[in-house]
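Yeah, one chain of the complex is gone here, protein chain that is, but the others are all in their spots.
Then we have subunit A:
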Amino acid sequence: MKKLINEVDDVVLESLDGFVAANHRTHQKVNGVNGVIRKAENNKKVSIVLGGGSGHEPVFLGLVGEGMADGAALGSVFASPDPQTILEVIKSAYTDEGTLCLVINYAGDTMNFGMASELAGYEDLKVETALVTDDVASAPKGQEDERRGVAGLLFITKVTGAAAEKGYSLAEVKQIAEKANRLTRTMGIALTPCSLPGSKPNFTIGEDEYEFGMGIHGEPGIKTKKLKAADEIVTEIIEGLVDDLVLQGGDEVAVLVNSTGATTILELNIVFRQVANLLKKQNIHIYDTNIGSFCTSLEMAGVSISIMKLDNELKSLYNEPAYTPYFYRKGNA
């Protein structure tokens, strides 16, 4: 695949430099490592740190901002950051209230964040971790803890960031993150593979096929299926999400229709049209919708749909203002 890059080894740092240059009023780079933090005015709140491999932009750096995360540690493309990078980001974003790390549940991320928390503990820093496990296709019901963390991270960061901003304690912020994770589900499909900078795509998807239940690292899905009309694919996804989250008539939800990279707004709106139709039929009320590229797998064509069920507490936190260069809510609490 053609890519607009300089040297393969420099993509993460150069992209980070560009992001920080563009957002210099609100964001700054962490010295010596590939990490970014908010220029915070409020140091009396719990700080939220997240991170993971690169190639998912705007996740993770694009989730750093007001009412959202305070710092992001960035790894190489599709590889978790190393423990030292994570530790430096934790220290740069640290406040006396402590830090909550939001970690997507992939082996590399949990291991490296685990080592970083251990190192932080040696320096007497208060660090807690909440795992994001929203990807329904990655493990059956009953084994929710085994599931991968994917695009639902956006919603979980939103309400967790709001809780921190409102002055919740570290334990309370962690509880919000865990609750938001329990109430968030995602399912995705891919139409094309993606390629790491400097490589060929690592698998193929036939012209008349799609991959069901892929992760966010360009790996193949759980199943290859014959391509169908958008409405049929969306129906299959929504049925899966409603079933797994046990949604019922009268429930209120926030919806994210996420492009994995190449899928256009033209298509995403077609997808959401069907999401809205299906949920309306079941009397599930869509409180708010986000449509766009949030959690991508480089240039992969595909879509994931995330639903977060809102109770009163999550709804009120969801309504708090948030601003990052890639996600914002005006706030109407």
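Throughout what follows, a contact is a pair of C-beta atoms (placed from the backbone, for glycine too) under 8 Å apart; a residue touches a chain by one contact, two chains touch by 3 or more; residues count from 1.
What we mean here is this: contacts and distances are computed from a predicted model.
What is the missing chain called in its UniProt entry, if the choices are "(2Fe-2S)-binding protein", "ABC transporter permease", "phosphoenolpyruvate--glycerone phosphotransferase" or "Elongation factor P--(R)-beta-lysine ligase"?
"phosphoenolpyruvate--glycerone phosphotransferase"
Among A:L13, A:A40 or A:M115, which one touches the chain that has been omitted from the display?
Only one of A:L13, A:A40 or A:M115 touches the chain omitted from view, namely A:M115.
Looking beyond the chains shown, say which of A:F78, A:Y94, A:F294 or A:Y318 touches the absent one.
Here the residue in touch with the unshown chain is A:F78.
Kindly state which of the options A:G71, A:G152, A:G215 or A:G302 is in contact with the chain not pictured.
A:G215
Taking the entire complex into account, which one of A:K45, A:K91, A:R148 or A:K179 touches the absent chain?
A:R148
Could you list which residues of subunit A touch the chain missing from the display?
53, 75-85, 106-108, 111-112, 115, 137-139, 148, 196, 198-199, 202-203, 213, 215, 217-220, 222
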